[in-house]
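Removed: one protein chain of the complex. Kept in place: all other protein chains.
On to subunit A.
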Amino acid sequence: MKLRLIGHRDIAAGLFFFVLGSLTAWGSTAYKLGNAMRMGPGYFPLALGLLLAALGLLLVLRNTRPDLLSDESRLIEKPCLRSLGLIGFSLLTFAFALQTAGLIVATLGLVIFSGIAYRAFNWKELGLLSGGLATFAVLVFAYGLGLPLQVFPA
(Lines give C-alpha, C1' and ligand atoms only; values in the text may rest on other atoms or scores of the structure.)
Protein backbone atom coordinates (compact mmCIF):
# COMPACT_ATOMS: atom_id res chain seq x y z
CA MET A 1 0.00 0.00 0.00
CA LYS A 2 2.81 2.33 0.87
CA LEU A 3 4.49 1.78 -2.47
CA ARG A 4 1.23 2.48 -4.19
CA LEU A 5 0.93 5.84 -2.50
CA ILE A 6 4.32 6.97 -3.74
CA GLY A 7 3.71 5.42 -7.13
CA HIS A 8 0.59 7.47 -7.63
CA ARG A 9 1.30 10.42 -9.92
CA ASP A 10 -0.74 13.07 -8.15
CA ILE A 11 0.32 12.03 -4.69
CA ALA A 12 3.96 11.89 -5.69
CA ALA A 13 3.64 15.36 -7.24
CA GLY A 14 1.92 16.61 -4.08
CA LEU A 15 4.66 15.22 -1.86
CA PHE A 16 7.30 16.73 -4.14
CA PHE A 17 5.71 20.18 -3.94
CA PHE A 18 5.18 19.83 -0.19
CA VAL A 19 8.81 18.93 0.51
CA LEU A 20 10.17 21.57 -1.85
CA GLY A 21 7.87 24.26 -0.43
CA SER A 22 8.74 23.38 3.17
CA LEU A 23 12.46 23.42 2.43
CA THR A 24 12.17 26.80 0.72
CA ALA A 25 10.13 28.27 3.55
CA TRP A 26 12.66 26.94 6.05
CA GLY A 27 15.55 28.23 3.95
CA SER A 28 14.11 31.71 3.60
CA THR A 29 13.99 32.19 7.36
CA ALA A 30 17.77 32.61 7.08
CA TYR A 31 17.15 35.97 5.40
CA LYS A 32 15.70 39.10 6.98
CA LEU A 33 11.92 38.94 6.91
CA GLY A 34 10.99 42.56 7.45
CA ASN A 35 7.32 43.52 7.68
CA ALA A 36 4.52 44.11 5.18
CA MET A 37 5.63 47.69 4.61
CA ARG A 38 9.35 47.09 4.35
CA MET A 39 9.71 43.56 3.09
CA GLY A 40 13.07 41.96 3.63
CA PRO A 41 14.66 39.49 1.23
CA GLY A 42 13.01 36.59 3.06
CA TYR A 43 9.40 37.78 2.95
CA PHE A 44 8.32 36.85 -0.58
CA PRO A 45 10.14 33.47 -0.72
CA LEU A 46 8.71 32.53 2.68
CA ALA A 47 5.19 33.31 1.51
CA LEU A 48 5.67 31.40 -1.75
CA GLY A 49 7.30 28.46 0.04
CA LEU A 50 4.36 28.16 2.42
CA LEU A 51 1.93 28.44 -0.50
CA LEU A 52 3.76 25.69 -2.39
CA ALA A 53 3.79 23.40 0.65
CA ALA A 54 0.08 24.00 1.20
CA LEU A 55 -0.71 23.25 -2.44
CA GLY A 56 1.31 20.05 -2.22
CA LEU A 57 -0.56 18.97 0.88
CA LEU A 58 -3.88 19.77 -0.76
CA LEU A 59 -2.91 17.69 -3.77
CA VAL A 60 -2.05 14.72 -1.55
CA LEU A 61 -5.23 14.98 0.50
CA ARG A 62 -7.49 15.30 -2.52
CA ASN A 63 -6.10 12.14 -4.00
CA THR A 64 -6.11 9.85 -0.98
CA ARG A 65 -9.67 8.72 -1.68
CA PRO A 66 -9.80 4.95 -2.13
CA ASP A 67 -11.40 5.10 -5.58
CA LEU A 68 -8.67 7.42 -6.86
CA LEU A 69 -5.93 5.37 -5.25
CA SER A 70 -6.97 2.18 -6.96
CA ASP A 71 -7.03 3.91 -10.35
CA GLU A 72 -4.28 2.11 -12.22
CA SER A 73 -4.05 4.78 -14.90
CA ARG A 74 -2.73 7.29 -12.37
CA LEU A 75 0.33 5.19 -11.53
CA ILE A 76 3.67 6.63 -12.61
CA GLU A 77 4.89 5.12 -15.85
CA LYS A 78 8.21 3.39 -15.63
CA PRO A 79 10.93 5.95 -16.32
CA CYS A 80 13.58 5.20 -18.90
CA LEU A 81 16.68 5.82 -16.83
CA ARG A 82 18.97 4.56 -19.58
CA SER A 83 18.05 7.36 -22.02
CA LEU A 84 17.96 9.95 -19.27
CA GLY A 85 21.39 8.95 -18.00
CA LEU A 86 23.01 8.75 -21.42
CA ILE A 87 21.59 12.06 -22.62
CA GLY A 88 22.61 13.80 -19.41
CA PHE A 89 26.07 12.25 -19.57
CA SER A 90 26.57 13.28 -23.20
CA LEU A 91 25.71 16.90 -22.41
CA LEU A 92 28.05 16.99 -19.44
CA THR A 93 30.80 15.47 -21.57
CA PHE A 94 30.35 18.22 -24.13
CA ALA A 95 30.31 20.99 -21.53
CA PHE A 96 33.41 19.91 -19.67
CA ALA A 97 35.41 18.72 -22.69
CA LEU A 98 34.88 21.96 -24.56
CA GLN A 99 37.43 24.10 -22.77
CA THR A 100 40.21 21.53 -22.76
CA ALA A 101 39.66 19.15 -25.66
CA GLY A 102 38.01 21.66 -27.99
CA LEU A 103 34.83 21.79 -30.03
CA ILE A 104 35.63 18.89 -32.35
CA VAL A 105 36.23 16.33 -29.63
CA ALA A 106 33.36 17.66 -27.51
CA THR A 107 30.91 17.38 -30.41
CA LEU A 108 32.05 13.85 -31.23
CA GLY A 109 31.51 12.89 -27.59
CA LEU A 110 28.10 14.53 -27.41
CA VAL A 111 26.80 12.89 -30.56
CA ILE A 112 28.14 9.43 -29.82
CA PHE A 113 26.97 9.23 -26.20
CA SER A 114 23.58 10.71 -26.94
CA GLY A 115 23.29 8.58 -30.07
CA ILE A 116 23.50 5.29 -28.19
CA ALA A 117 20.51 6.39 -26.12
CA TYR A 118 18.46 5.34 -29.14
CA ARG A 119 18.19 1.60 -28.66
CA ALA A 120 18.52 0.52 -32.27
CA PHE A 121 21.56 2.65 -33.06
CA ASN A 122 24.25 1.51 -35.45
CA TRP A 123 27.90 2.43 -35.20
CA LYS A 124 28.50 3.28 -38.82
CA GLU A 125 25.66 5.75 -38.97
CA LEU A 126 26.66 7.25 -35.65
CA GLY A 127 30.23 7.69 -36.86
CA LEU A 128 29.09 9.54 -39.96
CA LEU A 129 26.65 11.66 -38.00
CA SER A 130 29.17 12.68 -35.38
CA GLY A 131 31.77 13.53 -38.01
CA GLY A 132 29.27 15.53 -40.00
CA LEU A 133 27.98 17.45 -37.01
CA ALA A 134 31.51 18.18 -35.77
CA THR A 135 32.38 19.66 -39.17
CA PHE A 136 29.14 21.61 -39.15
CA ALA A 137 29.78 22.93 -35.62
CA VAL A 138 33.25 24.15 -36.51
CA LEU A 139 32.19 25.77 -39.77
CA VAL A 140 28.94 27.32 -38.58
CA PHE A 141 29.36 28.06 -34.87
CA ALA A 142 33.06 28.77 -34.59
CA TYR A 143 33.77 30.38 -37.97
CA GLY A 144 30.37 31.35 -39.40
CA LEU A 145 28.71 32.85 -36.34
CA GLY A 146 32.04 33.65 -34.74
CA LEU A 147 31.07 32.24 -31.33
CA PRO A 148 34.05 32.21 -28.96
CA LEU A 149 34.56 28.45 -28.90
CA GLN A 150 37.86 26.64 -28.74
CA VAL A 151 38.08 24.44 -31.83
CA PHE A 152 41.17 22.30 -31.29
CA PRO A 153 42.51 20.69 -28.09
CA ALA A 154 44.27 23.25 -25.90
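Everything that follows uses one rule, which is that a contact is a pair of C-beta atoms (placed from the backbone, for glycine too) under 8 Å apart; a residue touches a chain by one contact, two chains touch by 3 or more; residues count from 1.
Keep in mind that, in the parts below, contacts and distances are computed from a predicted model.
**Q** One chain of this complex is missing from the view, so tell me which of "Tripartite tricarboxylate transporter permease", "Extracellular solute-binding protein", "Phycobilisome protein" or "Response regulator" is its UniProt name.
**A** "Tripartite tricarboxylate transporter permease"
**Q** Please identify, in ascending order, the residues of subunit A that touch the omitted chain?
**A** 9-10, 12-13, 16-17, 20-21, 24, 27-28, 31-32, 35-41, 43-45, 48-49, 51-52, 55-56, 58-59, 62, 76-77, 79-80, 83-84, 87-88, 90-92, 94-96, 98-99, 107, 110-111, 114-115, 117-118, 120-121, 125, 129-130, 133, 137, 141, 145-149
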